[in-house]
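The complex appears here without one of its protein chains, the remainder shown in place.
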Amino acid sequence: MKKTRKYFLLTIIMAILISVPVMAQDMSDVIKGINTVWVLMASFLVFFMQAGFGMVEAGFIRAKSSVNILMKNMLDFSMASLGYYIFGFAIMFGAGNLFFGKTGFFLFSIPAEMNGVPTLAFWFFQAVFAAAAATIVAGALAERLNFKAYLIYSFIISAFIYPLIGHWIWSNGWLANLGFLDFAGSTVVHAVGGSAAFIGALLLGPRIGKYNKDGTANAILGHNLPLAALGTLILWFGWFGFNPGSTLSAMDAGAIAKIAVNTNLAAATGAIVAMFITWRKFGKPDFGMTMNGSLAGLVAITAGCAFVQPMSAILIGLAAGFIVVYGVIFIDKIHVDDPVGAVAVHGMCGIFGTLAVGIFHETQGLLLGGGLNLLKVQAIGVFSVVAFVIASMFIVFKCIDKVIGLRVSREDELRGVDISEHGAEAYADFPISALS
Amino acid sequence: MKKTRKYFLLTIIMAILISVPVMAQDMSDVIKGINTVWVLMASFLVFFMQAGFGMVEAGFIRAKSSVNILMKNMLDFSMASLGYYIFGFAIMFGAGNLFFGKTGFFLFSIPAEMNGVPTLAFWFFQAVFAAAAATIVAGALAERLNFKAYLIYSFIISAFIYPLIGHWIWSNGWLANLGFLDFAGSTVVHAVGGSAAFIGALLLGPRIGKYNKDGTANAILGHNLPLAALGTLILWFGWFGFNPGSTLSAMDAGAIAKIAVNTNLAAATGAIVAMFITWRKFGKPDFGMTMNGSLAGLVAITAGCAFVQPMSAILIGLAAGFIVVYGVIFIDKIHVDDPVGAVAVHGMCGIFGTLAVGIFHETQGLLLGGGLNLLKVQAIGVFSVVAFVIASMFIVFKCIDKVIGLRVSREDELRGVDISEHGAEAYADFPISALS
Partner (left out) sequence: MKKTRKYFLLTIIMAILISVPVMAQDMSDVIKGINTVWVLMASFLVFFMQAGFGMVEAGFIRAKSSVNILMKNMLDFSMASLGYYIFGFAIMFGAGNLFFGKTGFFLFSIPAEMNGVPTLAFWFFQAVFAAAAATIVAGALAERLNFKAYLIYSFIISAFIYPLIGHWIWSNGWLANLGFLDFAGSTVVHAVGGSAAFIGALLLGPRIGKYNKDGTANAILGHNLPLAALGTLILWFGWFGFNPGSTLSAMDAGAIAKIAVNTNLAAATGAIVAMFITWRKFGKPDFGMTMNGSLAGLVAITAGCAFVQPMSAILIGLAAGFIVVYGVIFIDKIHVDDPVGAVAVHGMCGIFGTLAVGIFHETQGLLLGGGLNLLKVQAIGVFSVVAFVIASMFIVFKCIDKVIGLRVSREDELRGVDISEHGAEAYADFPISALS
């Protein structure tokens, strides 16, 4: 009888030990399938942000430069796709040291899977991020940067600079080890792109006619605001891949839901706040600032979307709305000509969003009783990155300038870079009242 | 021996009782993951409909008012995001009575999950629906409604009016209890938006120059039809989130496939039918009516997409194609100036689509042997909602008119609301031949 009872228990255990793994194998395939679908769909949305960036940038500049910016948009994505394939991924996620990875060039000898999805799916998600960092810069340098210089720049940033920062923060780099938190890239993507935009616009100088001798500035109006509005909404749409997709897994349903909601609330609040500030300040609710307000909210929530409560997301969006308005004014005041506001939106709000994690983090945030520790780490991290990008991009832009020149000629700029660089007219059937 | 046999059975049962729940736990996490991905992806698509609405509305009005409509588009979504967060969700899905919910303001003390997904995912799906209802109105009131009035209106409809109707129909409200069926919102979203658009346009009066003293009407042409075409296709695209996503679950694969197909067939048929009617009636296939025909089909199939066969979806689209053409003509005849046809598309086809459930429902429909019962309930429901929205929005618009005024001044309207309300030009590089 005792024997039988022993058999009884043994049998149950054996049956479970056999049947559970059988199912678990299938189950893990199913989970990998869902996660891959999730990561790929998110990647597609992030890819589509290229169209958003392109339309925002084209819409906010003059007709005579819009083909050029869209060529840059198409090419920076294409260059980033190859650059991140050949070098970028290896530097960012290869085995290496605290500063850069050294394995996986040309995706040779990469593991079959990373983070629970096929490595190629993970690669693709990362590649579209690299392209986003590159394309942020295009708007700030619009209407005057020479096309060849842009091609070289965009290959360098997506193949080397961006992956380096990515390694520090999202792989086994020194900032990751410090406990630096940047969930979806307020620093990695936006502060990097925004800093590069700042140093580029500074070195390049303002567009002809932007600033007067007495130091006052002229508004150079965007030529197609409906296109800019469309671009803003495409970016917002794509951000739902950018932030929630950064979980890389569909299995933590609560997390992806929270991230989506935080992303949306910050964007909405950013738009409303920027609108009200301009209304109060200039007498009328301003279109460009309102669009940029939503983008400011999106950039700012990107680092913390997974770590903060919805109410904090609203507060982060609120602050971002302020920062972007006063940031654009400030950048203009120091005579850095940034036609689309990229420095304020991506640079300043990227920095702020990174710091905001130290303030609003659910458990480690300053305002939620977590003390100053995380905030310090966040500050060290984001300012190190900004300093590194400004320094390295300074060198890159200076070298490009020496070798092939950064800026088109005065005549070409006046005629418009569409004609001079591409022999193209954006709107051949329409008479254009070219400015300046 | 008997004992052994007893043990034998017991063991099998025990093994199953233990191993099945172990797996079922994992399984339920997996199912929640898929459903959340599905609901969120659908939400993103519905969000993107904002861009569709914006481009359709901007494209079908004059250049001089297009920045204003896009500001309204951006802001109604943003206001709805906050309004639905603070008040709307609580009124719609909170515990309460037959008429409104009373718990969950600011999403405080909401349950962790609703309908098998994290509550925040469910909230987000509902929030983008609330914004859709709000934005429908913008087109009908375009080119003359003052911006401040629009902000107030859009907060009120998404925070209070829409959630109230939603509670009646999609929560434990009196219409749900009656057996009223509105799968994805022909009534909840479209008839609500369309009715508000009707009463708003009626109170606001026509644009200057729209109707002549002898009662005849002047066509005021849309300024950018390619943009309107793009917007229509974006709306159609987004509707694949709107309707199939309303299952809130990916597990009933047959249902979501049927809903997607029905949605598409109704839209296609609506476009074809509207085109042929205008061809016959006016001698040429009309662009605006054809675009609106597809939207009419989409609105009309929204209530019944889960309840009818594909052949019925085609018939519903066919009827919607008729309704939208004659509806637009009728609305124009009674001198309600609706620049984009929102009343006919969303209001009339929303009502028709709701009634169509009573006619074409697979088991309860009049034509499929289900008798008149469901049709009666559908009629009671949709006409109660329309009456309530018209009455309540009449009060809302009247109050706004008293306090801040609904309409911009005559001079501002003539110059264009872009300049007067925002100091902006949509197309600064192009000479615009401003009408009237």
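The letters A and B name the chains in turn, as written, and every chain counts its residues from 1.
Note that a contact is a pair of C-beta atoms (placed from the backbone, for glycine too) under 8 Å apart; a residue touches a chain by one contact, two chains touch by 3 or more.
None of these values were measured; they are calculated from a predicted model.
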Checked against the full complex, the residue among A:V117, A:A268 or A:V328 that touches the missing chain is A:V117
Considering the complete complex, of B:A176, B:I208, B:L230 or B:L368, the missing chain is touched by B:L230
The listed residue (A:S171, A:S186, A:N224 or A:T302) that touches the chain absent from the view is A:N224
Chain A positions in touch with the non-displayed chain are 3-4, 7, 10-12, 14-15, 18-19, 22-23, 26-27, 29-30, 32-37, 40-41, 43-44, 47-48, 50-51, 54-55, 58-59, 66-67, 70-71, 73-75, 77-79, 81-82, 85, 106-107, 112, 117-121, 123-124, 127, 147, 224, 227, 230, 421-431
It is residues of chain B that touch the chain not shown, namely 1, 4-5, 7-8, 11-12, 15-16, 19-20, 23-24, 27, 30-31, 34, 37-38, 41, 45, 62-64, 221-226, 229-230, 232-234, 236-237, 240-241, 244, 250-254, 256-258, 260-261, 264-265, 267-269, 271-272, 275, 282, 284-288, 290-291, 294, 310-311, 314, 427, 430-435
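By definition in this document, only the chains that are shown with their structure count from here on.
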Rounded to the nearest Å, the gap separating the Cα centres of chain A and chain B is 32
